[in-house]
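The other protein chains are all here in position, but one chain of the complex has been omitted.
We just call them A, B and C in the order they show up, numbering each chain from 1.
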Amino acid sequence: MIEAGILEVRGAHKSFGGIIALDDVYLSLAPGEVHALIGPNGAGKTTLVSLICGEQELDAGEVYINRINATRLSVHARARLGLSRTYQLTQLFPDLSVGENILLSLVARDGSRLRVGQFVSERAARRFADEISCVLEEYALHDHRDALPGELSHGDRRRLELAMAIVRDPKILLLDEPLAGLSAADADALIEMIAQKLKGAIPILLIEHDMDAVFSLADTVTVLVNGKVLMTGRPDSVKASKEVQLAYLSEEDDF
Amino acid sequence: MHLFIEQLLNGLQFGILLFLIAAGLTLIFGVMDFINLSHGSIFMMGAYFSLVFQRLTGSFFIAIVLAGIAAFVLGVLLELLLARRLYHRNHLDQVLVTFGLILFANEAVTIIWGTQAVYSGLPESLEGQLELPFGISYPTYRIFAIGVGALVGLLLYLFIQRTRIGMLVRAGATNRETVSVMGVNISFLFTIVFGLGALLAGIAGAVAGPILSVQPGMGETVLILSFVVVVIGGLGSIRGALFAAMIVGLIDTLGRAYLRDILSTILSPAAASDAGPALASMLVYILMAVILFFKPEGLMPIQKKR
Amino acid sequence: MKKWKSAISAVGVSAAVISGGHGVTRSATAADDPIKVGFVLTLSGGGSVLGKELQQGANLALDHLGGKFAGRDVEFIFEDSQRKPDIGKQAAEKLVRSDKVDFVVGATFANVLLAMANSVTRRKKLLITPNAAPAPLAGKKCTPYFFSVPFQNDQSSEAMGQYLTNAGVKTAYILAPNYQAGRDLLAGFKRRFKGKLLGEVYTPFEQTDFSAELTALAAEKPEAVFVFYPGGLGIQFVKQYAQAGLIDQIPLYTAFVVNGATLPAIGDAAKGVLSAGHWAINLPNAANKKFVDGYRAKFGSTPSEFASQGYDTVNLIASAVAKTGGDVSDVEALRTALKLAGFESVRGDFRFNTNQFPIHDQYLLEVDVDSETGELAVLARDVIIEDMPDSYAGQCTY
Partner (left out) sequence: MSLRSALTDTLFLLVAASVGPIVALWTGDTYTLVTFQRILIVAVAAASLNMILGYGGMVNFGHAAFLGIGAYAVGLLANAGITNLGAHIVTVIIASGLVGLVFGAIALRTSSIFFIMITLALAQILYYLAVSSSTFGGDDGLVIDERSTLGGLYDPFDPYQFYALVAAFSVVLILMINHLVRSDFGRRLVACRDNPVRAEALGFNVFATKLSAFVLSCIFCGLAGLLLANQTEFASPDFASWRRSGELLVIVILGGTGKLYGPLIGAFAFILIEHTLSQYTTHWAIIFGPFLILAVLFFRSGLAGVMDQIFNRLGWRVQ
């Protein structure tokens, strides 16, 4: 490999009781690019994401995060290598306020490893007070600082999760269907936000159903069908590929 | 060899008793996700009920059946008045409320029947020894207890496998939503399951009465052991409970019978006689810790679909 | 910030209630104040049947004394230990510090007694046990301020061992629960039994099913079986022993198994079970007749030995107060008076050893139908050892 990607999946294989979910999958995320992962339902996108994050173990193959072999590492260890993600269904701290949700992300940024000092220090809240305000402002959440995540609108929750994923200064951002369930207006706003703030600044692996979003944001697109990589390439070449259209685009006209 | 077979029978009998209690616990947990510490109190009530009915009817056998029915009614009342308010609560709340019930039940029994242990004897037909093949003689009543346990277990199996309610119970244990989607009156099903669990515990209490000392608090040691059984077997799994009850029954009995001899092959006799009984009393708990360490969901967990 | 206010007010309320309960200053003892006897007994929860019997025996004794010791009014204060050592300890502290009692009587169970003993005796208050009598307090940890009315735990098992030796029994099999008292009692049995032990088994604590042990025991075919199983354990053991058909094959000798509290629950299975003890309802002395008749009249049931011990305890205290002429201010004088044991014990001869544990007769007791009432009862058959001291008195050097 001449130039190793910031995130590399090499020869990933995973099966569940005889059913092959992923078969010899290669994926490489170059620094600074937005790489979209698309594919019809059941193609293995979710499995691939959970393998990258370490929620499940590979049967064969390797995962490199930030050029370090992370194949056998736990979820939190991979996160410490700089992998940050959002979830298809938002994963927030439901009993903590919006401000505290952000605070925990900032705490994680400054060192997610458990250290003796943390048992003594209780300064996090003060130390980060201003920074939290900035982040909330930036993501248009400043009116909700003391609200619980459950009290937010769906769009607000998405933005909160995105903010939490970003403020910890990750090396890689993994966005798992960030637009799912959003209204058209909210979705557009979010695409806009990603395009302006994140694109180019940080490598992003984007799993998304919304083809408009994919083709407007992505630098590279990987198409996954039946657990195999059908093709990887520039958005326009993917769009033009007959194979892709056959396997995917034709049957889901609505996208 | 005779001795060993008799010890196996002892283990079997203890295991069956545990199974009767554990089956109800695991049913209630599997279907309603409810953790019921007061199950041991129902076991105790079963023993007392059977004494009351013996006095009223004069028959030991009828009294067991009536005690089961009374326990069923008690279970139904408990479900209607209390348990159903707790299904959506967390396990801790359930633990505490049923802990409160234990306190209440023990004290109520003390007030009604006194703190003293109450006499519970056997009918003549069940006294004495039964001659089994190979020259083994075994207490008739313990054979009877094994028989009752096996019979109730079989009825339970038929009920769950062959009846409509049983089918719903099975469905409910694996997938709660489906059952309600199927248009079943779910709260009725819950009441029945709770009552059924109580029935099993009540019968177990009635059968155990003549072996054990019928007194307030008698359910608690049994309760903890049957929780061990339920957890080892896998929550909600009746098959698992049966399997685990037999393991616990046999390990406990054989541990008491042979552990000291086994230990004395490596330790001095004095040390073995010290460590033997101490280890024997911890054996089932160690077993549980080991099993959960390797299989955190128990031996035969139910595959939950949600 | 709001939390601390709420918390402070909670403390305030609690303090008011707690101090209201017993915080009123009491004047120093004067001659016209009642003599106070504080009891720490297990009155609720497991084992409370013993505590209740002790309480009733004590109350009956006070009735028989006309409610007075040496012409002075007497006040009994009963505290419940719930059989928990720390609660018992706290109750004893309350009696000594707050109620300022003249005598502390307790406890029902050894664990509570051991926990509370120091709080009483260290303050040079008199502590008299009506029931629990563990070895340490008879031996190495004995103190001048502690008296045991009932016995020393091991006495009955020693007597049982002596009886079997006298009867020429060659082989025995012995069992007890696996804890200190169990080990002490079997040790006591072994001190006096000269035959061969075919098995010495300690069963796990709180074990309720003895099938495995009974099977093993029957295979050894001993001439006699001796067991120590208190309370519910004894009920279970004897029932299961009978159900296993052993009761007609191998005689069962016991300590602390069959008594007034457990007999009704064991029922006919207990008939013929032998034990050794210091008291039975049929002991032919006048004090005992008065006690048994009085108890039946007052409570409508037959007294157990626990009631007899409660009764003896109060009579002992009354005798000491009588010796000092009603003066309870001088603890040393009271102690000397107690030591004389100048009362009519319902068990017959009674005096204190150097460690202030009783020297008394040990009787062979048998469970049989009482011809007077037609009920099963524990009846004295014979004297095994006269004027028996305990084995720990030699270790007591205060």
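Operating definition for what follows: a contact is a pair of C-beta atoms (placed from the backbone, for glycine too) under 8 Å apart; a residue touches a chain by one contact, two chains touch by 3 or more.
Note that the structure is predicted; figures quoted are calculated from it, not measured.
Chemist: Omitted chain: which shown chains does it touch?
Modeler: A, B, C
Chemist: Which of these touches the unseen chain: B:156, B:169 or B:231?
Modeler: Considering the complete complex, B:231 is the one touching the chain left out.
Chemist: Among B:42, B:101 or B:238, which residue is in touch with the absent chain?
Modeler: B:101
Chemist: Would you mind spotting which of C:48, C:275, C:355 or C:391 touches the chain that isn't drawn?
Modeler: C:48
Chemist: Take the complete complex as the reference. Which residues in chain C touch the chain that isn't displayed?
Modeler: Here the touching residues of chain C are 1-12, 14-15, 17-19, 21-25, 43-45, 48, 80, 82-86, 89-90, 93-94, 96-98, 110-111, 114-115, 117-119, 122, 134, 136, 141, 177-183, 204-206.
Chemist: State which residues belonging to chain B touch the missing partner chain.
Modeler: Answer for chain B: residues 29, 35, 82, 85-86, 91-93, 95-97, 99-108, 110-111, 224, 227-228, 231, 235, 274, 277-278, 281-282, 285-286, 288-289, 292-293, 296-298 touch the chain left out.
Chemist: Take the complete complex as the reference. Which residues in chain A touch the chain that isn't displayed?
Modeler: Here the touching residues of chain A are 53, 74-77, 79-80, 84-85, 87, 91-96, 100, 103-105, 107-108, 112-114, 117-126, 164, 168.
One rule holds in what follows: only the chains that are shown with their structure count from here on.
Chemist: By the touch rule set out at the top, what is the minimum number of steps from chain B to chain C?
Modeler: Steps on the shortest route: 1.
Chemist: What is the identifier of the chain with the smallest separation between its Cα mean and the overall Cα mean?
Modeler: B
Chemist: Centroid of chain B to centroid of chain C, CA atoms only: how many Å?
Modeler: 35
Chemist: What whole-Å value do you get for the distance between chain A and chain C if each is reduced to the mean of its CA atoms?
Modeler: So the centroids are 73 Å from each other.
Chemist: Going by the contact rule at the top, pick out the chain C residues touching chain B in the complex.
Modeler: Residues 44-46, 48-49, 52, 178, 200-209, 211-213, 215-216, 219, 231-233, 235-236, 239-240, 243-245, 261-262, 264-269.
Chemist: Considering the complex alone, what residue numbers of chain B touch chain C?
Modeler: By the definition above, chain B touches chain C via 2-3, 6-7, 10-11, 13-14, 106, 110, 114-122, 127-129, 137, 139, 141-142, 210-218, 221-222, 253-254, 256-257, 260, 273, 276-278, 280-281.
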